[in-house]
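Can you keep this structure in mind? I'll have questions shortly.
Note that one protein chain is taken out, while the other chains of the complex remain in position.
Here the chain labels run A, B and C in written order, and each chain numbers its own residues starting at 1.
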Amino acid sequence: MSERHSYLDAPHGLASWLLTKDHKRIAMLYLISITIFFAIGGLFALGIRLELMTPAGDLVSPDTYNKLFTLHGVIMIFFFLIPSIPATLGNFFIPIMCGTKDLAFPRINLLSWYLYVIGGTMGIAAVAFGGLDTGWTFYTPYSTQSSTTSVTIAAMAAFIAGFSSILTGFNFIVTIHRMRAPGLTWFRLPLFVWSHYATSLVMILGTPVIAITLVLVMAERTLGLPVFDPRVGGDPVLFQHLFWFYSHPAVYIMILPGMGVVSELVAAVSRKQIFGYAFVAFSSLAIAILGFLVWGHHLFVSSQSIYAGLVFSIISMLVAVPSAVKAFNWTATMYKGAITWESPTYWVIGFMGLFLIGGLTGLFLATMGLDIHLTDTYFVVAHFHYIMVGGAIMAFLGGVHFYWPKMTGKLYNEPLGKVSAVLVFVGFNMTFFPQFLLGYLGMPRRYHSYPPEFQVLNLASTGGATILGLGYGLCVVYLLYSLKWGKVAPANPWGAKGLEWERTQSPPTTFNFEEDPIIVTEPAYNYRPAGTVHHG
Amino acid sequence: MANGHESTMPGGHAATTHDAHTGQGHNVHGSHHPRLQHHFYNMDQQLEASTLGMWVFLVTEIMFFGGLFMAYIVYRYWYPDAWVSASNHLDVGLGALNTGVLIFSSLTMALAVRSAQVGSRMGQVVNLILTIMFGATFLVVKYFEYAAKFTTGKGHEDGTLIPGPTFSPSLPKAEQLFFALYFIMTGIHAAHMVVGIGIMLVILAMAWKGRFGPDYYGPVEVSGLYWHFVDIVWIFLFPLLYLLGAHFGGGH
Amino acid sequence: MSNSHTHHIITPVGTYVAVFVGLLILTGATYVVATIDLGWLNTPVALAVALLKASLVVIYFMGVRYNTPLTKVVVVAGFFWLLIMFSLTMADYVSRPWIGVPGR
Partner (left out) sequence: MATEMDLLYGFIIAVCTFFAVLVSALVVYFTIKYRRQRPEDVGADIHGSLALELTWTFIPFVLALVMFAWGASLFFRLATPPANAMEIFVVGKQWMWKVQHPDGVREINEMHVPINRPIRITLGSEDVLHDYSIPAFRVKMDAVPGRLTTLWFEATTPGEYHIFCAEYCGTKHSGMIGKVIAMTPQDYQAWLAGGRSTGTAAQNGERLFADLACNTCHKPDATGRGPSLHGLFGNTVELADGRKVVADDNYLRESIMNSQAKVVKGYQGIMPAFQGMVSEENLMQLIAYIRTLKPAQPAPDAAGK
């Protein structure tokens, strides 16, 4: 492939980046922004863990602590996890995997980033103007009547970030339906695209509901229009229904793209056709759809009807099935593969271990009788961190390590890639496994001080968080280092299959392909072309 | 098939002429259209993408309003009496008038799209102006409706109908829930109308310049979809808020 | 995937006007029906009329009739998801009293 200007260096200048319509540049803008928010959210987490080293609330005041965990949650969820994989890796690779030059609506894609930045800026403004202490869940009537912090600004920030997310999902759906290269049928698409399609469905169907819910909270707080106010007969539990109608599926916005990345990585590191392609593809859709029917499992102790609880509980159990199917298929893909021992393998194996624990512990919480004891305790905190940090972030970083040569044209330091994967895996388990035990012992979440008998486990958790932080920090260092001093990456450093590896240079040109691809055979996973000799 | 225009400016002219879905090359419009964006193969694909995009966006709008309807259903189920009595305070005549106004505007909107499809510039301009005027009429009527609720009035002589401290104390508390939802639902609907009028002004300016014709009418059609959707929301709001039956001694 | 030329079909003005007249008549009808006491039927009837009106707008004014099957799926999916939200939330509200009075 002849060397041409890559998307990174033509054209030049800050304005060319800030006004770009190139999906790859927008992906990089997103990558930079979400990294900044991850760092901010991480600092808040650091504050939480330091406070919890001792049982007495002696490091920060209770109000400060409440703001720390609230802002940690708001920033990590709305400004890091939700855009993390879709807006970066998804933005970058979905058009390429679909064999097209760009997303269907490049201007809207840029608008999505600007909305994200505006939302993010308002989020920071909320921190500056008194912070936020409602918890990321904004539960009424605390958020509407009791809290004296900048709830309205923060709700507005999440509202705007929500629209950024809607626009991303909307662009993906239209692109996947209407922009695929000739011959690229649905069943020739990489599973990454399938999982992003499922994610986009959740984004466009769920996000508007949280948007209107936040509007109702803002209206009640600023205009005094009482929709959830129990004093005039309103129902705080209605808020929870509306909130979780989005916020439970939102968990799948975070993890489904990660599952897509892992499907790509498992096949690539094993150099093998993904096992049970159709089952993995449809399990993404099944998770997205079933995920919309389970929100009531957050309301088992909130005075929801126990009969409704039954329905939500059984459907929650069913979500476990497609997730299990994915895990088994990934494992089976490795069987008789040709598995490399490079960095992406470390990240993907780490993902599988952590996601497994995260997913399985969900069973405890879907079981109604047990949920009563475990909900609102550290068990829940541990469970969703295993899914969102252990699952989503591990997959995100795995994807970043896998696609970094393609996105930046540079190779990072391979041994350090492995070291940071191990640090993150070990640190993560040390941080969050003790929290399962804390939860079982009864320690409630969002506690600034706690009974002394919980201190040992909390200390272990804080210790683990230190290692986890080091792992993430190391990652940032060697990846940034590679931008300047890294070796130049070849077009296909992993010997992987797919349009993104075989038909574009590293980094790709502005319009991705030398010539518009026409697809005659499955581009991804085709590791054994007809007639090749089996190597055993 | 290779276009070789990798350095084309955005919005530029690189194009090939085969259908994205069938893979069959077919030369629809001869040379590529000046409004064809670089990443589409042809005008058909571009139009299909934008209409699908708008429909997907409208689904998000359905869910957005859906949250409000959800709250409406729950509280109406809890407080059927308060719902009926609160509905009594609304002006059915003005509500019906506004329904008619919006239906008119939907007709002119549809005709504006048709004018673009058949290439009639004046048809577009006239119909778009009518659409905008109907939209504005709706908002004016809405203003008078709101104003009547901000002061005392028939059936609420001792207070306003704004939920909160000034709310008429003689009315059941649950009526505050109704009026909170009334103001939020109609308010957000009105906000959509304002946005719609803004969009129509832009489309009108483009139509005035003769931008649209049989080959290129995507923006008119897509913004028309949005306009019709806002109309549909009102079609549901009207019976649910204004026509609860009790005005005329009926049940609920 | 339907023929990409289908959306070039142009609806005659007469159809639009007929739909418009139909919508006005239905608006009048729903108003009149609301003045008659049908007991619990009032709301279902009003909603049915509204649904009919909305369908007319969607099918004719918004041109779904000539659109791709995908568009139809998208429209239906939107309402279906709404139904999911309504039905599962109402499952809670309707069944709350079923458990009976505690301690009895």
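Methods note: a residue touches a chain if its C-beta (ideal position, glycine included) is under 8 Å from a C-beta of that chain, and two chains touch if they have at least 3 such contacts.
In this text, all values refer to a predicted model and were calculated from it rather than measured experimentally.
Novice: Since one chain is left out of the picture, which of the remaining chains does it touch in the full complex?
Specialist: Taking every chain of the complex into account, the missing one touches A, B, C.
Novice: Using the touch definition up top, pick the residue from A:M179, A:V237 or A:A524 that touches the left-out chain.
Specialist: Checking each option in A:M179, A:V237 or A:A524, the one touching the absent chain turns out to be A:V237.
Novice: Since one chain has been left out of the picture, which residues of chain B touch it in the full complex?
Specialist: 78-82, 172-174, 252
Novice: Using the touch rule from the top, list residues of chain C that touch the missing partner.
Specialist: Spelled out for chain C, the touching residues are 97, 99-104.
Novice: Which chain A residues touch the hidden chain?
Specialist: 57, 62-63, 66, 133-135, 137, 139, 141-142, 145-147, 230-237, 270-273, 275-279, 300-303, 306, 309-310, 313-314, 317-318, 320-321, 324-325, 327-329, 331-332, 334-341, 345, 349, 352-353, 356-357, 360-361, 363-364, 366-373, 375-377, 440-442, 444-451, 495, 527-528, 532, 534-535
In the analysis below, only the chains that are shown with their structure count from here on.
Novice: Roughly how far is chain A from chain C, centre to centre by C-alpha average, rounded to an integer in Å?
Specialist: Those two chain centres are 36 Å apart.
Novice: If you average the CA atoms of chain A and of chain B, how far apart do the two points sit, in angstrom?
Specialist: Computed from C-alpha means, the inter-chain centre distance equals 33 Å.
Novice: Rounded to a whole Å, what is the gap between the Cα centroids of chain B and chain C?
Specialist: So the centre of chain B lies 15 Å away from the centre of chain C.
Novice: Could you check chain A for residues that touch two or more other chains and list them?
Specialist: 177, 205, 209, 238, 241, 245
Novice: Residues of chain C touching 2+ other chains?
Specialist: 70, 77-78, 81, 85, 89, 93-94
Novice: Tell me, which parts of chain C touch chain B in their complex?
Specialist: Spelled out, the residues of chain C in touch with chain B are 1, 4-5, 7-8, 10-11, 13, 16-17, 19-20, 23-24, 27, 30-31, 34-40, 42-43, 46-47, 49-50, 53-54, 57-58, 60-63, 67-68, 70-71, 74-75, 77-79, 81-82, 85-86, 89-90, 93-94.
Novice: Can you check the complex and tell me which residues of chain C touch chain A?
Specialist: 70, 77-78, 81, 84-85, 88-89, 91-96, 98-99
Novice: With touch defined as at the start, can you tell me which chain B residues reach chain C in the complex?
Specialist: Residues in contact with chain C: 19, 21-22, 44-45, 47-48, 51-52, 55-56, 58-59, 62-63, 66-67, 69-70, 73-74, 77-78, 92, 96, 99-100, 103-104, 106-107, 109-111, 113-114, 117-118, 214, 221, 224-225, 228-229, 231-232, 235-236, 238-240, 243-245, 247-252.
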